[in-house]
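Partial view: only certain chains, each at its native spot in the assembly.
As written, the chains take the letters A, B and C, and residue 1 is the first residue of each chain.
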Amino acid sequence: MLKLEKLTKVYPARPGEFAGGIRDADIDLSAGTFFTLLGPSGCGKTTTLRCIAGLETPDSGRIIVGGTPLYDRQAGIAVPLHRRNIGMVFQSYAIWPHMSVFENVAFPMRVSKDRRYSGAEIKTAVGEALDIVGLGGYAQRSATQLSGGQQQRVALARAIVHRPKLLLLDEPLSNLDASLREEMRLELKRLQRELGITAVYVTHDQSEALAMSDVIAVIEKGRMVQVGSPRDIYFSPVNEFVAGFVGHTNILRGRVGADGAGVGPCRSVRLEGGGEIRCRARNGVGPDVAISIRPEDIVLDAGAGPAAAADGTQNVLRGEVTAASFLGNVVHYEIRPENSAQIFRVEAAPATPFDLGSAVTMRFPPEAALAVARG
Amino acid sequence: PADAASQELVQAAEKEGTVVWYTSMIVDQAVRPLVAAFEKKYPKIDVQFSRASSSDTALKIVNESSAGHVMGDVFDGNGAYIVLRPANLVEPYVADSAAEIPAEYKGPDGYWAAPNVYYLSAAINTDMVSKDDAPKTYQDLLDPKWKNQMVWSVVPQESGAPGFIGNILMTMGQEKGMDYLHKLAAQKITNMDTSQRTVLDRVIVGDFPLALMTYTHHSPISAAKGAPVDWLRMEPVIASPNTVGLVRGAPHPNAGKLLIDFILSKEGQTVLAKGMYLPTNPNVAAKVPDLMANGPRPFKVTMMTPEVVSEGLPKWIKIFNQLFR
Amino acid sequence: MTIEQDWPRVSQQKAGARASWLRLDQTRVLVIALAIILGILVAPPAIILLLRSLSITNPDATVGGWTLTHYLRFFTNPDLYRTLVNSLTFALFSTVVALLFGGTLAWLVERTNTRFKALAYLTTVISMGTPYILYVSAWLFLLGRSGPFNDAWRTMTGTRQVLFNPYSLTGMILIEGFLWSPLVFLLLSSTFRSANADLEEAARMSGAGVLRTVWSVSIRMATPAIAALALFVFIRAIEAFEVPALVGMPGNVDVLTTDVYRSIKESIPPDLGYASAYSVVLLVAVAILLHFYGKLSRNAGRYSTVTGKGYRPRQFDLGKWRPVGDALVIFNFLIVLVLPLLALLWLSLLPYMRPMRPSGVAQFSLANFATVLSSEYYRTLAINTLIVGVVAASVGMILALFTGWLSARRKAGAQFVDQLATMPLVFPGIVMGVAFLMIFLSVPLPIYGTIWALAIAYTVRYLPYGLRYTYAGVLQISNELEEAAGASGATPLQSLRRVIAPLLSPALLSGWLFIFLIATKELAVAVLLSGPSSPVVAVGMYDLWVNGQGGELAAFGLIWAAVMTLVASVFYLAGGRAGGAGAH
């Protein structure tokens, strides 16, 4: 459905240096895919979106939607944006201040080319859209009288009201509270499934990305470093950056031991800080690796911990609690292991709290530790 | 000699040092040459002039004096005089140099005198109208061939359409005159609310073959440069003396008098004559003698003195509005 | 609905106002200061206007005795109806012409990738720099009976009839329309320059084509500017003397002002009573219009395009329509600039007026230019005029900046200041001239007869225009940008200087340019106020004009236009660079 080939659009700052944009983006999505662009602020998500929308002219590459090329540098094709039949939510909501909420949402139908909508049709369609975003009562409000979140929701309603084939969403929920955001996620997902819309979704909230997406692309400094399913991205990140960016993790640097010895697929890695750890390894990672251990995979025990830990099946580290922060359903602990400066981050249930300074033992199975490329 | 102003006047004037002249004359044909000549003769006196239409001039002086802040010393222009006289803002002064000027160009009791006179008559585009087709008399204007072909300046002064009406009424008498005017109105003359000169230019470019109420001296000026234009001695021609006067309560009365003296003098009029103005002093030769009523080819005139005008103008304007709008 | 929406906000306003009345902060001081300054500048002429309209002018030019005859004359005028209809048609259509022409151009130049944009600016500046009478007469010459068009037509068809008669309502409308399209261009170009591309792109994304986007977003967002322009051109046309006199009268097309004009001209000294009465009537009408116009700022948020989030000015890609845009720009260049200038050039090269025929070429000479350039009289004129123009424009725009800002932000008492500053819009030149004549004569200061008298008069006369530029400009700037400045600790004046003014620079530039160009050719006021020691170009022009030295006049006009263009461009470029983000 959506296909990007070597799509490039960079903003040159001083000659040579890279100021921002997107480089050599390659993507091929089947219809109905929920595709998410994930990446740090300023990495090029919006730029990519704007290129697909036709708001920016790429420097090179091709954009193909449903078989028809929308942009092709060589062939000199560049379909004007209003012919692309795309729904879009702008990061700056771009609500028209001179129109009422209703008019804002109705606009795409009023100007639709494929067919004229009757007043009644528009009224119902807009009504639905507003209900979906939870602004039922606000139709007649002037757009200037809305709160930030409400404006954002109007933008969303405007993007979905005419059921486009392709939906581009630039952080559409960033200003909504958790529960509302969740509601809207579900609504969006439902809509997208029912109508078989292909959605390109920009978010900075990884849990959102993991929960909603069929495919995720992680962008770093304008390059797509990994494209894959949520579980791929989360459980087998290609490198340190992805591992660190998607979800919290503890990164240890080390060198794969010369002997590939170990139980099953396990490797043993000699840590820079000293000490050794047994872990899975992405195949093909060179001797110098970064090891990622998710906080939630580490089990905390008070003091020396149970004898069970003694046997060689698990990695065991002793340390001391240096910080704890309460997040409701979990508590984040920071733990300094003996003989290493590297602070560990561990999640545990709030039921049995550990005090600051108390000695603890960290346990995690080799499967929970993954060796990936550095950088 | 007449054109040498009395010594004490000169001294008094030089003491004042400057003189301010509100003029309605053309700056580089009349005003600047006159000023130059004057300052050459009286180096100690500096002449400042300000050019405006005679009605604006009047407006200024009236306001200045009512604010007790008179700036102007000398003014010229019929329009101005007609206002300033009843407003009692004119200082009578009989210049010695005015002695040679014929009586008809001087006010009854020394309120004004004219260094030059304007004649107004019809003019034709010689490319479009041959000498013999050209109208000779006012009656000829009623010929159907001139319907829609005539243009005139309708500035509400004796030098515009109202002047023409006045001339007719004065020469033909009330009812014959009115009868004539009715017929003329039927000829559908084009009204142009611009200066007579601009109207003449319309004739020169050929927008119209025939214009009424043009300054007779403008035609030879253009003709000299090759323009296809000539003026018609349609008698009686309108004569309008250009009044010069002294402002009452002038800040520099003596310098003012001296300037007037100079303008009226033979010397001054000679300068004016160079600029194609028509001198009133019989001893000064006009550049184109034919233009003078008393020249080699004399013609009858209707003299529009300020007195005549201020008495008749309102009536003429009324008639004009009734018949020609 | 709207009422219901409105009342609480009004009451909020009041509440806000009341709270702020408790203290004497900068804005209040500013309002009061402006009220005083403007009061001093505007009130006297206004009062004189009113008095004049109610008093008899005696034949000896003194003013005395009360009367209503002037008003009666207006309302009992037998062909009031006919002239009224003419006036409205004239005003309405010339407004449409100006808006369509200037507006389209402004949009093309500022918001699209059309080429030859420089031409558009050149056209505007030069055509505004060219003296009024010259411009009009050039057009009359072109379209006149013996003008090239009719000439060609006659030679082709052999008839003695004319193809087009400029002395007609159509002629009046076209000429007046073209005369004002530069004003439209300048104001709208500054408006469009500050448009927010995000809002337009959102419309495109929703499937709207360029035109639809322009119609439902760009134009809507520009409402304040457009409304202001409509207001202006309409009012100016309703009260215009020149075109009705020069073009209308010969064609016997009478409008309301024809009668007023006569009333001024027919009596010496001019009887200003009727003219004043007329402008008083206008004043009332304008006040009403302005009242509604003022409502625009009630929910200013509707027009704020310069926001603090994702504000990126970008341009439309016309795509295959680009050549059409280019064509329009060039057409404008030819019609509004090249043709009239050619006519002037033709006249200036000939010893006397001749129709545009090859035969004329034989007589070409530079005599006229030589006279002008050699005469030091003209030089003084030029210098005086430049000084007056720069002063008037600068002072005017500063006052306009403050007033426009206060009024657009609905500060307490600002409406009043706004009204005050807008009044001069309806003063006929001559009435204003006389008023200032009387004022300067009566004040102890030695202003009368100096160029400062002119500078002051022009400042007042053109303040309303400057004000509309700034007012519409401020409405475009989202209030939050000011709030942010305040929250950062900036006093209102500081945020005005550091945030509003820079963002407003496009409007400020255009406004300055407009006043500068139009003031330097103003006649009615000039003739009355320029004393012996302060002659200005306009007066010199008038002299040449009545003297019918067409050639010299044209030469002078061309040289003058060149000078103005030079000055304007220098200023514009300099300002443009200073203008920061606001200007491109």
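Simple rule for what comes next: a contact is a pair of C-beta atoms (placed from the backbone, for glycine too) under 8 Å apart; a residue touches a chain by one contact, two chains touch by 3 or more.
The shown structure was predicted, so the numbers you read here are calculated from the model rather than taken from an experiment.
Displayed chains are single representatives of each kind; full-complex composition is A x2, B x1, C x1.
As a convention for this text, only the chains that are shown with their structure count from here on.
The touch graph of these protein chains is an open line. The pair with more inter-chain C-beta contacts, choosing from B-C and A-C, is B-C. If you average the CA atoms of subunit A and of subunit C, the two centres end up 55 Å from each other. Of all the residues in subunit C, the ones that touch subunit B in their complex are 59-62, 141, 144-146, 167, 245-246, 249-250, 252, 261-262, 265-270, 351-355, 363, 375, 377, 434, 437-438, 441-442, 448-449, 527-528, 530-533, 535, 539-540, 542-543, 545-548, 550. Interface residues of subunit A, counted against subunit C in their complex, comprise 53, 55, 80-82, 85-88, 90-92, 94-98, 107-108, 111-113, 140, 142, 144, 158, 162. Contact residues of subunit C toward subunit A in the complex are 1, 5, 198-199, 201-210, 212-213, 216-217, 220-221, 223, 299, 301-304, 307, 309-311, 317, 319.
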